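Contents: one structure, followed by commentary.
FYI, not all chains are in this one, though none of them got moved.
Naming follows writing order (A, B and C), and every chain is counted from residue 1.
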């Protein structure tokens, strides 16, 4: 028995096929979910993939957050279902208030695409248990609105509770406060990050590294062992 | 408001018409009257004027472009040739690939962001209309002088537009060019290419057949985009109260295009269309007349059914509107409901606007009144043909006599070193990552190679690892010195880049950017370049599958350098065998393949060190290019080479520096016997590449080159953290990296 | 039809690189004397029916939940005459 990992397609989602592929390569059963359906097709976990849902108009993630599928996801995430938001998915999670803070235009005002070094700060979330705390990984980063901001109190709280899950290394590519690349909710089931682990799962493709596969093997182990 | 119906036109034969304002010549207007046997209606005049424009009818260029068909080499790969939205080639395993490059030069100068963005949007729809899923884009770009203030306006806007649109569509950007030259100051060249993949059986053609089949317009609502010119019709002739100013600028909505792509692919999958055409230049005029002209019967369209963004548009303006993100499909009646359902699923507006008829006329109605009644071929395919006079300019001889070989050369190692640093940090030779980092190269998860590699490469089948590669090249300096040779050099370079990546070159597309065809000198350049390209393609066995011509790239009397840009498409059976440019391991042996001669005409060295352009460009030997390509491909397939980098502008030293920086390793180089250090480093002789050979494969590799007759000279080894030309100078990677990478951000950031 | 405008600006404590980029560019273009620039969004809504208190309350709610992200942005609702 393997786990079913759902990947949502919103209008304008771009990396859904990649996330489905990554789930499959990790050994899970990939399941496509559609933004207009409240039905999650009995998946065990959900990935909100990257892209420009609704063209990123208004604010990245602002329109998608109100879609029918998100109603169910918000409800289930609160009940403990693992959810991973990558890039646009992370933006949707903050807009939906499943994760604190907000994402703003990169401080240099350009889209940026690069191989990005990260440190895994929290290896105890549902999506990071196959890494070790402090481990350095390299995965692609590509976004326009990647600057993570939150008020000081929230940032201090995130730090104190170990909820900063990933931090940028070497270069802070977008002006994110405290070099934050990704965060988790208190329960550790909802994780969001700007870089793209699903683009780093095959040796030949993209960066040529497989540092991102751990996200998908982590969740698979957790679900299968549960 | 009085509608200019067909009936009205017949009754008022002498009514004045603004044919001149619409860009028609007197004899062209006379021909329209002759074809119709009466004066055209306003709507007809609008259609003819735009479809017979240079941009749509290729009236100045088509007598020359004919050669691409006449000199087509034998090539089994060709499935669809010139004349369709884009050509299609067979890449094996049941897959077909379609690709094309187009220009959006003029709009990008006026409004860089939107001009470039809609350029990407347009080429992607062309590819989509062939039945293919777009899988990658490329963007050959040319700007004015790097330090000119207007370049700071144009370049960032263009790059943001290409990124903003392409990134949003989820298409990896896998290659292109950035060239600076003051000749492009008032005429930047924004060319954009797209590659699409489909199964053979999914090829779709733009034709309307089967009487009773429905014509469906779907995608964005129609607004007043790009109809600046035609508003003379609406305002001056028919209704003076209308706003006379309609935007000439088109604004793109990549989100809408993304939906259009997904929606169209789903429609293809269910086999719901009999014919399809994208809406680009000339909008509905073009789509309806081309579909009808290529089909068997006629077509009837009820124009008032078109969904409008601006309710005040006149029927003439609707026909001309260049609103983006629209497609037109021919659908059998039983499939219409399902077609509309899929559109609804993707939030795409769709409406049946007409049907294919038994007759032979394209008939367009506005609330029941007929405003167009024309033979569609006369609009779409039988536009005027010009045999423009051409003549070799009188300055050409003097230019060619101004030999770059006479320029003062560096005298010692220190001077060589200084010139190498100047070269690799010059805007044209510097790293372009400030630009390419604004493009998503990873999306879709199939990118095997992207910038700064020689060619972009994407996997198209996950099971078998089949892949395709593309490189685009053009060198206006070479083409200015000799347009025939220059065009062949562009072809040779793109061919070589594809081969260097390990892929087998199959076919080409081109984008021919020139000045005004009304200038005989420019027309000569055009004639020479097309002849060179056609001859070259014949000799290399790579057919031209399609392309684009952009004329009038000219400020006042001064034309841009003739700039034929060539895109070569290649195929690779297993992307695991791809060859990167990086010198990744110490100890790899460096071999220079090909012959190095004293060739500096049009070279980067002559430009950077002496601001000189003169002499003859490097000689072309296409048989040699073919042989080099075969060696590079065999070497990659059989694991004999770890890295390869083609030699082009900047010569050997530029290639070695790039490969060293990419791999993070230095190189020790020895000047081969019979060459001086300067020629060795800076010559731009064609037909060459540098390869890194693992020690264990040296014998096998040199045997292969020897047996096939390709000169292969050992020039050094991958080693250390400097580029060390023994006995001459050494430059540390740190210093080189700083020089190579700081320039563009310094100019633009 | 009446027009209601919603102006959305980043909260003062949030870094506004767009505004800063504009401000930094001004002297180069020969415009002195602008101490600060902030860049925000302006929404023009065409409202069907009367713009009474009830309608304004609904637009206020729309701005609060949707047009602005109140984690980072403030907004103002205005009726245009």
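Convention: a residue touches a chain if its C-beta (ideal position, glycine included) is under 8 Å from a C-beta of that chain, and two chains touch if they have at least 3 such contacts.
In this text the structure is predicted, and so the values were computed from the model without any measurement.
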Expressed with the labels used here, the whole assembly is A x1, B x1, C x2
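We adopt the following convention: only the chains that are shown with their structure count from here on.
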In graph terms, with chains as vertices and touches as edges, which category applies: line, ring, star, complete, or other?
line
Determine the centre-to-centre distance between subunit A and subunit B, using the mean Cα coordinates as centres, and give it in whole Å.
36
Averaging C-alpha coordinates per chain, one finds the centres of subunit B and subunit C separated by a number of Å equal to 41
For subunit C, residues that touch 2 or more chains besides their own
none
Would you mind listing the residues of subunit A that make contact with two or more other chains?
108
Where on subunit A does subunit B make contact in their complex?
11-12, 14-15, 17-18, 21, 50-52, 54-57, 108, 110-114, 140, 142, 144, 196, 198-199, 201-202, 204-207
Subunit A touches which residues of subunit C in the complex?
10, 13-15, 17-18, 21, 66-67, 69, 71-72
Under the definition above, what is the set of subunit A residues touching subunit C in their complex?
58-59, 62, 66, 94-95, 100-102, 104-109, 149-151, 175
